[in-house]
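Missing here: one protein chain of the complex. Every other protein chain is in place.
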Amino acid sequence: MTLNLHLWLIPILPLIGAAINGFLGKRFSRQAVVAVAWTFSAAAFAMAVWAVSQFLSVGSAPYTEVLAHWIRAGGFQADFAFYLDQLSVVMLLVVTGVGFLIHLYSAGYMWEEGGFYRFFCYLNLFMFFMLTLVLANNYLVMFIGWEGVGLASYLLIGFWFTKDSAASAGKKAFIVNRIGDFGFLIALFLLIKHFGSLNFVQLSTSIAPMGVETAGTGLLTSIGLLLMVGAAGKSAQIPLYVWLPDAMEGPTPVSALIHAATMVTAGVYMVSRSHFIFERAPSAMMFVAIIGTLTALFAATIGIVQTDIKKVLAYSTVSQLGYMFMACGVGAFSAGIFHLMTHAFFKGLLFLAAGSVIHAVGGEQDMRQMGGLRSKIPVTFWTMTAATFAIAGIPPLAGFFSKDEILWRAYSSPYGSWIYWLIGVVTAFITSFYMFRLWFMTFFGQYRGTAESGGAHGRDSHGHDAHGGHGHGGIHESPKVMLIPLVILAILSVCGGLVGIHNRFENFLAPVFESAHPAAAESAPPSPSEIQHTTQPSSEEEKGTETLLMGISILAALAGLILAWLLYYSRPHLPQRIANALGGLYTAVLNKYYVDEFYAAVFVKPLIAGSTKILWHGIDQGVIDATIDNSAEGAREISDSVRHMQSGNLRSYAGWIAAGAALVICYMVWLGIR
Amino acid sequence: MSLHLVLFISFGAVCVAGAINLLVQRHPINSALSLVVVMGSLAGEYLLLGAEFVAVVQVIVYAGAIMVLFVFTIMLLNAGEEEQTHGSRVALLIGVPGMVLGSVLVTWVLFSHSGTGSVAAGALPGPPKTLGRLLFHDFLLPFEVTSILILIAIMGAVVLAARPRRIQKREG
Amino acid sequence: MNPMSQSIPQAIDYIRILPEIVLSLFGILIMLLDPVLDEDSGPRTLGIVALIGSLGALFATVYQAQFPGLGFWNMVQVDSFSVFFHFLVAAVTAVVILSSFEYMKVNDIHAGEYYGLLLFGAVGMSLMSSAVELVLIFIALEISSISTYILAGFRRNSATSSESSVKYFLLGSFATAFFLYGVAMMFGATQSTNIETIATVLRSEQPPLLAYVGVAMMFVGLGFKIAAAPFHVWTPDVYEGAPAPIVGFMSTAPKAAVFAVLLRVMYEIHAPGRIWLIWVVAALSMTLGNIAALVQDNIKRLLAYSSIAHAGYLLVAFAAMPDNGIPAVMFYTASYAAMNVGAFAVISHFAGSGERYVTLEDYSGLGRRSPLLAATLTIFLLSLIGIPATGGFFAKFYVFSAALQANLTGLVIIGVLNSAVAAYYYLRIIVFMYMREPHSDAPIAPVSPGLGLALTISLVATIYLGVLPGRVLDYASRSVAELLQ
Amino acid sequence: MVPLSYYLILSGILFACGVTGFLIKRNIITIFMSIELMLNGVNLSFVAFAAQWHALQGQVFVFFVMVVAAAEAAVGLAIIISVFRTRETLNVDRVDLLKL
Partner (left out) sequence: MSELNNSILTVVTFIPLAGAILLLILPRRDRDTRIIALITSLAAFFASLHLPVHLRRSLPGFQFEINNPWISRPNIHYHLGADGISAWLVVLTTFLTPLCVLISWKSIQERVKEFFILLLVLETALIGVFVALDLFLFYFFWEATLIPMALLIGMYGHGRKVYAAVKFFLYTMIASMFMLAAILWLYAKTGSFDFTVIQSAIRSGQVENFAAAAPWLFLGFFLAFAVKVPLFPFHTWLPDAHVEAPTAGSVLLAGVLLKMGTYGMLRFNLGLFPDQSRSNAWWIMILALIGIIYGALVALVQPNMKKLIAYSSISHLGFVVLGIFSFIPMGVDGATFVMLAHGIATGGLFMLAGILYERRHTYQISEFGGLATPMPAYASFFLFMVLASVGLPLLNGFVGEFLVLSGAFQARPIYGILAATGVIWSACYLLWMYQRVFFGKVTHSVNETLPDLSVREKTALWPAAAIALLMGVAPGIWLNAIDPAVQYALAPFTQLVSKLVMR
């Protein structure tokens, strides 16, 4: 192809920024650090925009770019190669765009922090890996990004490493991700074993002729399942979601960027990237859908009772990701990606706004210590409001379109079923409930906290030493540099959904998911993309049901709003009563169903104990070394007994000699007469 | 029962008796004397075999010189009755049985498989002349080498028997 | 009985015993000089004379090598086999004399007889390797044995020395009697004491039972001299009690000579049924020696046990078929001589007056106190272990490969396992020297030039045999070819 | 006419006695004597074989054996004296400083 997009520059630019800040940042002034970080992330964004525009201008045919050879061994080959199609376009823009905004925001948010340069170094590093992930043209390069973003999140979660909880959270995130990667790796091995390549294009072409595995098992199914394991790890799905809530130990911009907008969605991206596998593995799809649905509901329920503002958002993220997987699971990849995008907007915004709130109240994160902030920090309040309505799915905001799309697909798609839809709606209700709960608790009613103490509070809450030192008493609006991104994102989450009207977004992505139909389609259930086309000019009753369902979901959202208003605005004393009434259930939910405790008891503790007692002390020292030492001891004893042959007595010696002589003579005589 | 056999048996009997006496006697002097007896009677056996020269040397060197040396040493160290210590079980439990086994075998071999016939008295034609020729011609080298052996013996005796030099110094 | 016409020995006959003549002349010279020299300078002079004597013997051997053949009416035979052992014995004697200089001074031992006995002993050993007549072999054996009996008792003031001497003497004579009886039976079985004749007789027809017993008895006698189990019992005690340089001497030179005899007796006369006899004895020696050495704390005693084990390795080669076995044996004796003499030279230096420091404890921290000495000893020990690049390795190597070619796999396995076990106790010494802190930092006396030379020689020999073993082995195999043709 | 094997048996007996003496006697000198006894036994068999084969080397051998025995005696007794000097005993069971 003639046009050259220099895609490789897009990831490399942030990497350069990271390198500069990493090696030299220590000596830089904060301004310089910020300058570097901004420049390179902005450059990446600009580059991305340019590339996309080029890409679209030439008729948006998939574009591949081989940078260099990477691994070539024993017939296997994986290169540093990048790939651009509609799917990666979406991701690219989201990542670079949101990423850049958050760079802006962080400059303000982290200004007072120690290790300022470190933070931006990590942030740029993350951008590099995330972009590599998005732009990869084969699974292995994708895996680079995949692991890399894990590393970045490890570093950023543990940014305040002097705090043990932060350090452990980072470690937990990395290890849980590793468990997912394990599945991912196995999937890759299967691909290599059977197709000898990891290149998306080659794979899709070589898989294209294969039929749908109706039997429910088979190569593609297992690959799909394993990929889903990987995705579950990265995107915090059941059972591997546990790391995400802890990840909130990191600075809020990090939560916004990595744990809401971009990294956690990598799983969704990967699954839809592998659609050509899933489309041929219905049971894998079902698995994805079920996982997604359950996660959505499960996390949402936990979200209800969380009091830490960021924890609420974290669980909501988990549940939203569940939505996306539900979408992928029912074959509505484009819907999933759509929600991914909108979610990136409003959830990013939510986190940033929450950060702004925390910043305002001096590091306080507990909603019970907030309230009545509406007037004090208006910009934050309004942006937050937009985001809240968006996520709750109140039309015409972004969340409404994407969520509704997913629910409709879940109901209508041949892979779907009304159960998914039902759970989806319930989740939607819960979502809007806890989101408005957050909204009310934070911005309405009386201010329950003390800003001054908040400053002090901030110190140990996390390393917000600055806020103490900042010297400002009372609650204050965040600086411009933080508000601008809020506003931009607010706009996006208000009208970002409009791109989805009349399936525009779908049709944009269609070439990607059309690319490979299952062979023998008639024997198999028709592929989602086909559905989409058949449903393009949807017949009347189809239309009817769609609108009906839409109405129901809107009602659910409103119901959530009302309930939240009831409980947390008009009658604030009710929730406690309900909690008491529910009793055990409530505490169970409050403690996140004791999942962490369960894991600790079932996996971690036995592992440690077993390795210590059985393996190390038992086998290593008890068996192996003991055998060695004992045999040595035995040898010494034998030796001691042997040397007693040397009694020192002449006559004994003569005795030995005589006996020996006798034996020799016997032998020889026997030999002679034989 | 020829005279030869009679003489053989009588000498042999004395010889064995002496040997056994050597073993049973507790005092070294007695053992020494019984050893002299053994050697003397052996000289007799040699004569019976017609090895006059050997017989004579046996008497002179062995019974004479060597045994005198022994007796002299015993006297010098005035060794008394040997005390009955039980230093070694091995010698009795392993050595003696081994010895018995071995000697039985050897005796059996010598008796039945020695491939020897029987000889008349003085059968061996060993005039000293031929013997001397053998000794000074064919076996000249060993003969000369023995001189070195004796030299060593002298030196050894001097070195070991002489009192340690330190003590001498202290005295002188 | 003698084909030779002439009735008096010719010059050529004397050439065939030239080394022995040189040695004995110098021995006598020493005895003559001893009284006239004064107390202080005397020992040194005598030592130098003795050294010259042994070197003379060395050159005599080299010269003699040009005139192979029988001498003194089939008494001695000069062939490259005998030359090899002559050379070895003379060299060992020279090195031991060198290493004795300072030992004599430190322990004030009366030099005259000491050197004289060394030289005379060397005469016996040389004769053993060249004698082809049991009478001569017997006398030579006695010469070497008696001189070593005396030398063992040379530390006059110590009870242990005289004890070792008496033990060695009594047991030695005991064994000699066996050997003699064996000879008698051989004579009875073959009417001759000449090895050639015996060989012809034994080759001709099925050997009589008497010959078997004769071989057995002779083997007992010789086995005692080479300290092969179960006739090894004397070794540790004697080595522990005897003066260190002498131990170096008698653990190598007489052994080598006796091995020469054993070779002649076992191979040249085609002694019946040797293989399995030696198989068992070899296995026994290796195992007993190594196992007993594991817990020894007295370094001399430890090396005594190790020498038993080494006798075992040598016998392994014996059990192998001649054309590969004998060269292996010869090489082994050579390299063993090199490393063992060296090791004992170091020990004799370190032992100090009255041999006070001979336990492993005394060796702790030697690596700090005198690094060079420790390094030297380490190399000898590594050679004894059989680490590559040392003579000891190739020695073991040839032995085992010879045994493998003779399909004595079992024996080889035993041997390999043994050398693995052996590594432990040699290593213990190294560990003590380098990895323990010194107890006393009593300064170690500087090495005298004589000893230094001795150490250098044996070190060079060990390394040379380890790096370029080819020439020696070629020589050995050529001589064997002669021996067996 | 006497079968030579009788002589050989006699020599064997002497040798055996010698060995026994070495094994059971305590006094070093006596032990040394038993060695002499063994040697005598050997000598006898030499002579006997010599008589059998009419070969004089047998006798020559005996001659050498005697010389050696003499030398040994000289050295041996000297050694014994030195032992006695250091240990004040002639009992082998007490001469066991060197052991194990």
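Odds and ends about this structure:
Note that the chains take the letters A, B, C and D in the order they are written out, and that residue 1 is the start of every chain.
Quick note on the criterion: a residue touches a chain if its C-beta (ideal position, glycine included) is under 8 Å from a C-beta of that chain, and two chains touch if they have at least 3 such contacts.
Predicted, not measured: the structure shown is a model, and the values here were computed from it.
All shown chains touched by the missing chain in the whole complex, by label: A, C.
Considering C:12, C:32, C:420 or C:460, the position touching the chain not shown turns out to be C:420 (whole complex). The residue touching the chain not shown here, chosen from A:93, A:185 or A:638, is A:185. Considering the whole complex, the residue from A:151, A:208, A:294 or A:563 that touches the absent chain is A:151. Chain A meets the missing chain through residues 68-76, 140, 143-144, 147-148, 151, 154, 158, 161-164, 167-168, 171, 174-175, 178-179, 181-182, 185-186, 188-190, 192-193, 607-608, 610-612, 615-616, 619-620, 624-625, 628. Residues of chain C in contact with the chain left out of this view: 367-368, 371, 382, 387-389, 397-398, 400-401, 404-405, 412-413, 416-417, 419-420, 423-424, 427, 430-431, 434-436, 468-470, 473-474, 477.
Criterion: only the chains that are shown with their structure count from here on.
The mean-CA centres of chain C and chain D are about 26 angstrom from one another, to the nearest whole unit. Between chain A and chain C, the centres computed from C-alpha atoms are 79 Å apart. Residue numbers of chain A whose C-beta contacts span two or more other chains: 643, 646-652, 654-656, 658-661, 663, 665, 669, 672.
In chain C, the positions touching at least two other chains are 135, 139, 142, 146, 149-150, 153, 156, 162, 165-167, 170, 174, 188, 208-209, 213, 236-237. Listing the residues of chain D that touch chain C in their complex gives 8, 15, 18, 22, 28, 31-32, 35, 38-39, 41-42, 45-46, 48-49, 52-53, 55, 57-58, 60-61, 64-65, 68, 71-72, 75-76, 79-80, 82-83, 85-87, 95-99.
Of all residues in chain A, those touching chain C in their complex are 635-636, 638-640, 642-643, 645-646, 648, 650, 652-654, 656-657, 659-661, 663-665, 667-669, 671-673. For chain C in complex with chain B, the residues that touch the partner chain are 1-2, 7, 9, 17, 20, 24, 27-28, 31, 72-73, 75-76, 108, 110, 113, 116-117, 120-121, 123-124, 127, 133, 135-136, 139-140, 142-143, 146-147, 149-150, 153-154, 156-157, 162, 165, 188-189, 208-210, 213.
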